[in-house]
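Here the complex is missing a single protein chain, while all its other protein chains stay put.
Let's turn to subunit A:
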């Protein structure tokens, strides 16, 4: 079943909008992630889709039918909660069967559905246990089984993995993805974790400041982030964002005297932000022309994150192979080796990747080489 959000807004007092003009069409069978920092309204949006809180403005359609004002049960969807919302006084089986029993379904049908759901999440052996006797991962699966048993084709998940430890989270990530595909669910998945969103979702909506910042596939979001918020939210370690001043007479700016960028000259003189991912920077420790000092090194196994301070005191994060022999306070030469992005000064708009314009302008070639 497809879901369409048309200019959906939420306000509690009529003037301050927690969400404004959110529009997206989610296709049948799509895994759609809503990601954003805490407090950005992502759970509110999910609860509006679920019908648990009213939609202030806009329209919600499920399979082209307007459901904006329908109660939750008439929207034919199911939801998995962050704290799982299991009933501690019922055993696993009864927890899964709760909604079905309340709807007075006949007991043989309930049994088949419950058993089928428990089989899918590998909990058949635990059906008599109370939630208190299960591990976190197993409780999570009971919640999934309950969603499966309801047989709804739309499933909403509100940070379902955030209470699990890192290892289990990785495992459940692929399990949820497999289940979603096996059952052909249209899944809306709310998370604050960009890795979860990128690894699981077909498309991602990045939410911040009450607005959808970007709606796209993971790779598009990573490659062409629409603004600095998206750019720094996706990718670990975070993208470096440096203020840069382009001058009329093509004199290199302060940053550029230290770090070399290639920038198309179609940009007007003015202030910009340049974004460089840590893996698009390189360190040369033997070069005699140094421009930075190493301040800290985070060892991460295959690679290390080097924190370096440019001579104009801007901080950079640089990803290097951990076999490199660097030490703090060492003077090095840092250079740009990969993609970089030019954003407008307020960070709201991506103007340029180093391949050329993103806004459809003809100019493709980097025409000016700024250097030290």
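One rule holds in what follows: contacts are C-beta pairs under 8 Å (C-beta built on N, C-alpha and C of every residue); 3 or more make two chains touch, one makes a residue touch a chain; residues count from 1.
Definition applied: contacts and distances are computed from a predicted model.
A.B. asks: Could you check which of "PPM-type phosphatase domain-containing protein", "Beta-lactamase", "ABC transporter permease" or "ABC-type polar amino acid transport system ATPase subunit" matches the UniProt name for the chain that's left out?
C.D. replies: Listed in its UniProt record, the absent chain's protein name reads "ABC transporter permease".
A.B. asks: Looking beyond the chains shown, say which of A:27, A:52 or A:269 touches the absent one.
C.D. replies: Reading the full complex, the residue touching the unseen chain is A:52.
A.B. asks: From the list A:3, A:19, A:60 or A:79, which touches the chain that is not on show?
C.D. replies: From the options A:3, A:19, A:60 or A:79, the contact with the absent chain belongs to A:79.
A.B. asks: Which subunit A residues would touch the chain omitted from the figure, given the whole complex?
C.D. replies: On the side of subunit A, residues 47, 50-52, 71-74, 77-79, 81-83, 85, 87-90, 98-100, 102-103, 130, 132, 146, 150 touch the unshown chain.
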